[in-house]
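Just one protein chain is left out here, and the rest sit where they should.
For reference, chains read A and B in written order, and residue numbers begin at 1 within each chain.
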Amino acid sequence: MSQSITDYAPQTITELVGNPWLAMPMAAGIIMGALTVNVLMLVWAERKVSAWIQRRMGPTEVGPYGLLQTLADMLKLISKQLITPANIDKPLYHLAPLMAFAPVVGAVALFPVSRDYVLLDNDLGLLFVFALGGMAVIAIFMAGWGSNNKYALLGAVRSVAQNISYEIPLILSALSVVLVVNAMGGSTASGLNLSHIAWVQSHEHVWFILLQPLAAIIYFISALAETNRAPFDIPEAESELVAGFHTEYSGMRFSLFFFSEYTNMLIVSMLAVVLFLGGWDGPLLPGPAWFFLKSYALIFVMMWVRWTFPRLRFDQLMTFCWTVLIPLSILNLLATALAISVL
Amino acid sequence: MGYFAKLFSGSKSLVSGMGVTLKELVGTTAQHKAVTLQYPKEKPVLAPAYRSAIKLIRFEETNSHDCVACKACERICPSFCIKLDGGKVEGIKKKRVQTFEMDFALCSLCGLCLDVCPTATLEYSKAYDEAGYNRDWRVDLVAEFRDYEEEFIRKQRAIEEAAAAEKALKAEQAKAAKEKAAKAKAAKEAAAKDAAPKDDAAPKAAKEDAAPKDASGANDGHTDAEDKS
Partner (left out) sequence: MTNPPRELSPSTEGELYTLNMGPQHPSMHGVLRLVLQLRGEQIVNAKPVIGYSHRAHEKMAENRSALQFLPNSSRIDYLSGMIYNLGYCQAVEKILQIEVPDRAVHIRIIAAELNRISSHLLWFGTFLLDLGGITPFLYSFDDREQILDILDSVTGSRLTYCYGRFGGVTRDVDDEFLERSTAFIKLLRTRLLMYKRLVTDNVILRERCIGVGVISKDTAFRFDVTGPSLRASGVAYDVRKAEPYGGYDRFDFEVPTEEDGDTMSRFHVRIREIEQSCRLIEQAIASMPEGDILPKKMPKRFQIPKGEFYFACESARGHFGIYMVGDGSDIPFKMKLRTPSFSNLSAMPETLRGTMLADTIAIVGGIDIVMPEIDR
């Protein structure tokens, strides 16, 4: 910890490789490979966790402990025929899976996995992540609108209302962290730079969940809603809307939605780790180990929540957001600002 | 309820719910208490009462079934899935079933045929994993008994002959006893009136001996036969 708080700068892959034309494909390769493995493992983990909670065994057949089950499923999905329904809005229908898929891949590059290295160091990283996250709504609406299916449309409409509403508390709770970072990190540290947020927590030996417990809870709840996870899985509520916005998608198109859903889980968890749980900070183990340990622990909690609760109704979801989360997050932000200006 | 009280009680209920699922999760992983039966690897334990499609019982004594083709099951069957045919077989008294065609696809496993079977030769099989490639799923229940049928008839004939011989013998004895009794009676009548009760016992006993053979179902006949052979 010899570095002072202000001159912290992790090495990016471009700096490491030297040539941006070589570095960018490398970064893309790393991200795609890591994300694919991540999704395969997460689906397996989800199935195992749900099975254990429900006193079942989960996948056991393919590979040791059924580990290769999702790989087999993926191969099946890839080899499946792509069914295109009649009377669809062709451009929207075909573009939607890609629109869902591309932003989540882009967002991953910004996360400071370790103290010294990051794929992409950006002073507006937090905003960039939220901006890319916001694009998921567009993809879902395109899918729902383009499918020419009432269930899909209902899912899409719900999804837009839900995601836009829940982005407010999500960003407000993140903002209070940004305020704290700016206050603690001095003039050169950017509160919107993810690496800096993690660095400040490590340097000051305080995780922001201790300074901002309310913001952390609000963030976590909003993140569940942002990723359309139960109990907020209203856009795809299978007992009401069959499969919601992706009712009419099959094969690889469906799996792209699936991919983006699970990657979204990882992104919001990683963001929570950066914002509230000190990023790569932790004793003994190397930084990346801590980072992923925390992220996957959060993902486990998300799964645990999903397999425990029933689903909220759509209007209750909105009421909860507008009467509980948003007022509380605004209050929290105001209190934070007040505390910073007083101290 | 106030805004915050409601928030608090709501959160409390959510946390307690998560406690339940966590306990189950730990229970499944730590105590290995998953309830799944790994079906093709582990077989289910079937209850003794388990009802699957019917079959003919192979009685130990005769190594064959005891269907007399009375068609009671065919008449009672609500699904009309039993078609059987049979009749008189040369040499033995009882009728024998020739074909017992069961349509497993139609059977509703109600068990009414078991209730009406006069010789109690039907029972539920334990075949729970039967599958077929078409809807036409007729099985001849007698098929597995065909190889033994000749042997059965031979034995049965021997038994019946033996039984007939015995009956004849008994009848003869009874006749003799009767004659004797009649003689005695005549003698008694001639001699004195109070000697009658003692002599009456003999014919009665003979009659009782013969009685089960006439009235009993085929089953008892077999047991007797087994003893003899």
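Keep in mind that, in the parts below, a residue touches a chain if its C-beta (ideal position, glycine included) is under 8 Å from a C-beta of that chain, and two chains touch if they have at least 3 such contacts.
Keep in mind that this is a model prediction, so the values were computed, not measured.
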| item | value |
| --- | --- |
| Per the touch definition above, residue among B:Asp85, B:Asp115 or B:Glu151 touching the missing chain | B:Asp115 |
| Candidates A:Tyr219, A:Phe245, A:Phe258 or A:Phe314 - the one touching the absent chain | A:Phe314 |
| Subunit B residues that touch the omitted chain in the full complex | 9-11, 13-14, 16-17, 19-21, 24, 35, 47-51, 76-79, 108-112, 115, 124 |
| Touching residues (missing chain, whole complex) on subunit A | 50, 53-56, 150-151, 154, 158, 230-231, 233-234, 237-240, 242, 307-316 |
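As a convention for this text, only the chains that are shown with their structure count from here on.
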| item | value |
| --- | --- |
| Of subunit B, residues touching subunit A in the complex | 7, 14, 17-18, 20-22, 24-25, 27-29, 33-36, 38 |
| Subunit B-facing residues of subunit A, complex | 49, 51-57, 60, 304-305, 307-309, 324 |
